[in-house]
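Removed: one protein chain of the complex. Kept in place: all other protein chains.
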Amino acid sequence: MESKITATGLELLIDQALYSEDVVFKCFYWYSGTFNVEIEQSLPSQIRVIVKPKKEQAFEPEILLEQISKDLIDFKLRDIVTKETTTIRELIIAKAFAYADFEQNPTTEVSDPVGFDPTLIQ
Amino acid sequence: MLLHTRGISHLIEAPVVGPVTRAATSSERGQILVAEDGVPYDIDLSSFKAILTSVSDPVDFPSVHSVKSLDHLSEGDLLAIHSDGTINTLYRPASRHNFLLFTERCNSNCLMCSQPPRNRNDIEYLYWIYRSLIPQIPKDCFELGITGGEPTLMGNLFFSLLEELKSELPDTELHCLTNGRSFAWHNVADKLGRMRYERLMLGIPLYSDYYQQHDYIVQAKNAFHQTMQGLYNLAAYDQRIEIRIVLHQQTIPRLTRLAKFIYRNLPFVEHVAFMGLEHQGYTPHNIDKLWIDPVEYMAELSEAVNYLSDYGMRVSIYNSQLCLMPEDLWQFNKKSISDWKNIYLDTCSSCTRIDNCGGLFASAVTRHSKHLKAFE
Partner (left out) sequence: MFELKEKQSRKFKDQQFYDAVPDSATYCLLPFRFHRINQDKEVLVNEVGDFLLVAKGTAARIINRVLSKNADETLYADLIAGFFITEHVIPPMLDVIAARYRTRKSFLDYFTALHIFVITLRCEHTCHYCQVSRVTENKHAFDMRRAHIDAGIDLMMHSPNPHVTMEFQGGEALLAFDNIVYAVERTKREAGRHNKQVSFVICTNLAPLTDDMVAYCKDNRILISTSIDGPDYVHNQNRHRPEKNSYEVAVQGIEKCKEALGIDRVSALLTTTTLSLKFPHEIVDEYFKLGFRNIFLRPISPYGFATHNHTKNKYNTDLFLNFYKEALNKIIDYNLKGEYFREDYATIILKKMLTPFPVGYVDLQSPAGMINSVIVFNYDGKVYASDEARMLAEMHDDTFMLGELCVHSYDEIFYGDKAVQLSEAWLNESLPGCSECAFQSYCGSDPVLNHATQGNMFGHRPTSVFCQKNMEIIRHLFQLMDSDRRIEKIFRTWTRN
């Protein structure tokens, strides 16, 4: 991540291969209370983010940069979980609230050496 | 306390099930006459089902002779006499610890199993014995246990016996020990649910919150997931459930986590029982993996028990001795050991709390805590 400190704020150039658009937006959402944040596409796979402290806010660029680096990593982790678990989340909610019971029997063995078969119980 | 004996059988082709009497002139039909010193000449035997004697002369009647000892048999005890001369006591009216062993087959193989399973298919044989026994059990029987092996392996016959118990003994509390795995199949849980058997409680073991450890302890793959699914299926039908945990080296490390798991995922269970180890069956063979002096796990036990109790769950501690337990656990301690295998050691004879203490298993003579001592 390239960064530049200006008189009014911090400018960052973020490689989208490392931090996707989703991650960047979710991360900088939390800065939009105390900072004015501008996000734009700079190169095809690069995002430019300009962070300017709102008036009356102290500006400590080194500390801010450190915090942003940590937060980008955290939001990337969260994004990985969100993307990887989309299907299972939908499955959980579908099963939780479905009116019909999808009654599935185990696909595993009941492991009785003498050959008990639970499906024969009527 | 003897529950089995044998002699030489005569004229017994199929199992005979009936109540003991020593009254040779009894007019009740269907009893088993116990005549240690032989049968008097002029008695009419036709009303009896069989005769048991200790003498070596056979009687010209279905009987077992040359039985070494018949002292353990009391009036009204219900016996099964087999064609090979074995005599099993199935029910004792004087005891509160009667149980029906539905089968010796099991689909698990717990490291600490006190009744090691056998792969003989004994189900039909035992089914007919119990069909014969159940109507003869006194109607005022307070509670009855069902054990095994794994009773549900009886399949449809399991339900048939439950129906029999429900109709013959409507006022008797039933406590069935099962690994719960069969109930992972919806048809099985459904069948039990439709019975609406309110006096039935299922005692189901869960030894860890981590599937790998539970499966290892019960020595069966997929056991944990099947048991959990079974528990949920049973809960969907409002079945009464007790969770049982045996305390040993393998279960102690994650004991509190198991308690939390039970509260969060199985809050519907009626009772949780933490049980001391019985030095019987497979346990001596696996003792190195199992033994831990109870005194060493009291901190974990206290944490687990109090956690569940704080949330309002009913908890008991079985098979433990008061002198080994911190005082805050005494209220949970129950006298649980079946009378026929319950002993106290010599150390205990002077103990002031002996009446409240459950004592030990008979098998504990060979292995027990180093810290047992009498209260003054």
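In this document, chain identifiers A and B correspond to the written order of the chains, with residue numbering beginning at 1 in each.
As a working rule, a residue touches a chain if its C-beta (ideal position, glycine included) is under 8 Å from a C-beta of that chain, and two chains touch if they have at least 3 such contacts.
Everything quoted here is computed from the prediction, not taken from an experiment.
Only one of B:61, B:128, B:237 or B:261 touches the absent chain when the whole complex is considered: B:261. Touching the missing chain, out of A:43, A:63, A:91 or A:120, is residue A:91. Of the residues in chain A, those that touch the hidden partner chain are 26, 29-34, 56, 73, 75, 77-78, 80-82, 84-85, 88-89, 91-93, 95-97, 113-115. Although one chain is not displayed, chain B still touches it through residues 109, 111, 117-121, 208-213, 215-216, 219, 221, 225, 228-229, 232, 254, 257, 261, 263-265, 267, 286, 306-307, 310-312.
By definition in this document, only the chains that are shown with their structure count from here on.
The touching residues of chain B, counted against chain A in their complex, run 105-108, 119, 121, 150, 152-153, 155-156, 159, 181-182, 184-188, 191, 220-223, 225-226, 229.
If you check the complex, the residues on chain A that touch chain B are 103, 105-106, 108-114, 116-122.
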